[in-house]
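Below you'll find the structure I mean.
All protein chains but one are shown in place.
As written, the chain order gives the labels A and B, with residue 1 at the start of each chain.
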Amino acid sequence: MRRRVLSILPVLLALVLGLSACAPASAPASAPQGAAPEAAKAEQGAEPAAEMGELVPQIVVLSNVQAADPIEFESTRLVVENMKQLGLDVEHRAMPWEQQADLVWYNRTEWQMTAWRMVGRPERLDPDEFVVNLFHSSTAEKGYNFVGFQNDRYDQVSLAQRATTDREERRQLIWEAQEIIANEVPYAFVAYPQLPFAYRSDVWKPDTIVDAKGIGIKNFWTFVQAEPVGDQADFILNTGDVVQAINPLFISGAADSWITELIWDRLMRVGPDGLPQPWAAESVEWEDNTNVLVTLREGMKWHDGRPVTVEDVIFSFQAPATDEAPMYKPFVSKIAGIEKVDERTVRFTLSEPWAAFEVASLAKINLIPKHIWEPILADLATKEENAESYQEETPIGSGPFRFVAFKPSEEVILEANPEHFAAPKASRWILRIIPNVESALGQLRNGEINFLSEWEGDPTVLQGVADADPSIELVATTEVGFRFFAMNNRVAPFDDTAFRQAVAYVVPKQAIVQNIFKGFAVPADSHVSVALEFWHHPDLPQYDFSLEKAREVLAQAGYTWDEEGRLRYPAGR
Amino acid sequence: MSVQSASLTPAAQEPRPVSGLAQFVQMNLEVFRRDRMALVGACIYLFFVLVALLAPWIAPYSPLEVIQENGIWLANEPPSPRFYLGTTNLGRDIFSQLVYGSRTALLVGFSAAVAVALIGTVVGLVAGYYGGWVDTLLMRLADIAFGVPFLPLVIVLVALLEPSIWNIVLAMALLLWRDTGRVIRSQVLTVKERAFVAAARISGAGDLRILFLHIAPSILPLSFLYGSLAIGWAILTEASVSFLGFGDPDVVSWGFMLQDAFVSQAMSRGAYYWIVPPGLCIMLSVMAGFFIGRGYEEILFPRLRRS
Partner (left out) sequence: MQRSVVVYLVGRIAQSLLVLWVVVTFLFFLFRLAPGNPLVAYIDPTFTEEQQQALMRQFGLDKPLSVQYLVYLGNLVQGELGDSFFYRSPVIELVMEVLPNTLYLTFTSLLVAYGVGVVGGILLAWRRGSRLEQMGVTFTLMTRSAPEFWVGMILLTVFAFNLGWFPSSGATSPGTLYASEWDKLTSWDFWRHMVLPATTLALYLHGLPLLLMRSNMLEVLDEDYITMGRFMGYSELRLMVRHAARNALLPVITAMALGVGYSVGGNVVVENVFGWPGLGRMLVRAVAASDYPLAQGAFFLIAVVMVTMNLIADVLYGVLDPRIGAGQQAQH
């Protein structure tokens, strides 16, 4: 359809130029094939392949384009080459992310295999979201289970862990879930990236920079606790992303979420250890499986000077339940009721037991002032727009930082809120929008920024700079997120577990980590990251790169190779 | 005056008339014989054409191949006898990319030049010869084309259709005929009043015959002038679009190389061997277009010649 809109031009051109032979330089023909299946043939001995099955169809592997995501693009290129070695006809199709997402999310039977990534976010420090959403059959049609994985046992286990409040017991269930995935291989895992961050140790005291599990030193706790060494007390960090909105009822870009966290308080916060801890709440008490008693801290104030009340808290959890904040709605959907107990205490009643309630709801919902948002929401209820399109002139929260200025393609400025119960040591927090990472690095070197909070570039370059400059500290942290190849369990040949296992064997994890991630990653084996030490299953099948193993798995499942070395289905399929 | 031109053409000056095919050919030869710069330009193109044709023999590696040794990628290698210009951060040979990049540059440059010159010439001929509403319509279209920002349009087209060099050529063909068209039209207006046209008409020649056999040869040098300028313009445009990340990811071009270098921190690495050569190649090939254009201008507008 959209391809080759212009077939006339090349013709026209060929006429003019004797250059027809030199079409634009494109990727060369791949390494010679054919030699590959020899081993497998030998294994089958002299048995004539009398009952050969159908030819395995052509496979198209999707990835992002090189410029946008070189890591994904290069990894895919490697895997595609290896798959060819198995006697498969494979094509690597790179496309912009929007097109890729359109296919993978909205045309769920029209793709076969794609490179993909899940990113780490603070709320993902609890394994619940990944464990349930990625593979539960209920999310196969429209939700996150885009690979269409179906497994009854998995459905049971994943929901059981959600309802189990005993940590040890829950861990066993999460381990079982990981085992099922490791054996069934809906994903071929690649790596848990390590996020490199850097800061100037001549501006910030190193012992006040907090390294949070799975998230890295760029986190809420660093922003609040970092202590200046000298007079320079502005915390200046970079982002390549543009800031989309500053709105407590809208989950927008990644950069935006850092700002929201600082302006608005939450009842609980995910601590540096990955576990939720009381924040604006003085205490959180589980009366039973479904009733939670929360006591609000005393003396909190909104940035406009009005006190934070229990009514504000109740309002904050009720507002997302309306249709005005669709992105926050899932986080309050299991709250059946909120009841005011006294001037400082509320009781949450859940519609069913929910282990992740603290992380996914109490530590997620922003506390917003009722006196400001009630009239806004009432007005919006009569309009087509919802609260996501509403941008306050001066956002008002109760958090450790107050809003100062928002210049959409330049920067966001916040200032410390000295009245806060956890008043920051920094005087201002300034997020600079710097589209080119190299400029960001240059600015870290000359002190224009003092915290490099995003480095999309080659980590070894950053390493080199940090090695050369004693006042630049580099900290790399393994992510909760991961990269993988998703295989569409609905369509051939990926509807066969043995085939998926074989593909897992040809993903050269070590080589990818070493050469493409330049060592800044850890080979992955599960959808629960090694960063979550407590939850990660320590002993899963590894699928270390091996063409022989891949062929063996296929041969055992009855696949054969024909004269020309092409892979054929087991007979009768 | 055209902003994209090299140039040098004062608005009021009339081009020197040329008539007849023989004279036309002779004039083209004259351009290169008399103007050293034009000759240099032609040599540069000849050089790049040779490189493009012989690329597989000149380039030691294929441009996107990841060069490995025992499973280790040879990334960020400095220039050496093995890698004349070193390797990229992903272990690709920069020299080979440079060699293959000439293909893309020439392909885009020449096809855009042909498209622009062809459309512009036909529009100019038709508008100038027939006059009346045809002329008005075509010239209003040219006015509109003058109002469309060029690079933004290319970006939008490429992003919406697909990242391909043909869409860049398409965008150029859509817009840049305007300069050529206008200039050729006014030239046709004077030429068609000349005696040899009247003579042809009396001897019973049809419109098309007059247009293409008698008038066209005399305005062809102008088409060549604008065509040669369009080559450079096209190469620059392709490079800019690739640099902004809207290029075809499978096509190695000089712009692609620079984008790769830009997003791979070549500047921090001090990898001048990666940044400088592609830019020089772009510059040379664009300059070659200007040089040739200048040669034509000096023949067409002889008063410009240095005293």
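One rule holds in what follows: a residue touches a chain if its C-beta (ideal position, glycine included) is under 8 Å from a C-beta of that chain, and two chains touch if they have at least 3 such contacts.
Please read these numbers as outputs of a predicted model, since none were measured by experiment.
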Sole residue of B:I72, B:L137, B:L151 or B:A198 that reaches the chain not shown, by the stated touch rule: B:L151
Selected from A:V229, A:L275, A:I314 or A:M327 as touching the chain missing from the view: A:M327
Which of B:A38, B:L98 or B:A239 contacts the chain that the document leaves out: B:A239
Residue in contact with the excluded chain [from B:V126, B:L225 or B:V286]: B:V286
Residue among A:R432, A:K518, A:R551 or A:R568 that touches the chain left out of view: A:R432
On subunit B, residues whose C-beta touches the chain left out of the figure: 1-3, 6-11, 13, 140, 143-144, 146-153, 155-157, 159-160, 182, 186, 232, 236, 239-240, 243-246, 255, 258, 261-262, 267-268, 270, 272, 275-276, 278-279, 282-284, 286-287, 290-291, 303-304, 306-307
Hidden partner interface residues of subunit A, rising order: 1-2, 97-99, 101-102, 105-106, 142-144, 146, 234, 236, 242, 244-245, 250, 323, 326-327, 330, 384-386, 388-389, 391, 404-405, 407-411, 413, 428, 430, 432-436, 438-440, 442-443, 446, 448-449
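FYI, only the chains that are shown with their structure count from here on.
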Subunit A contact footprint on subunit B (complex, rising order): 49, 52-53, 55, 62-66, 71-73, 75, 89-91, 97, 100-101, 103-104, 106-107, 110-111, 114-115, 161-167, 169-170, 245, 247-253, 259-260, 262-265, 267-269
Of subunit A, residues touching subunit B in the complex: 2-3, 5-6, 9-10, 12-13, 16-17, 19, 21-28, 65-68, 70, 73-74, 77, 94, 96, 436-438, 441-442, 457-458, 461, 465, 511, 514-516
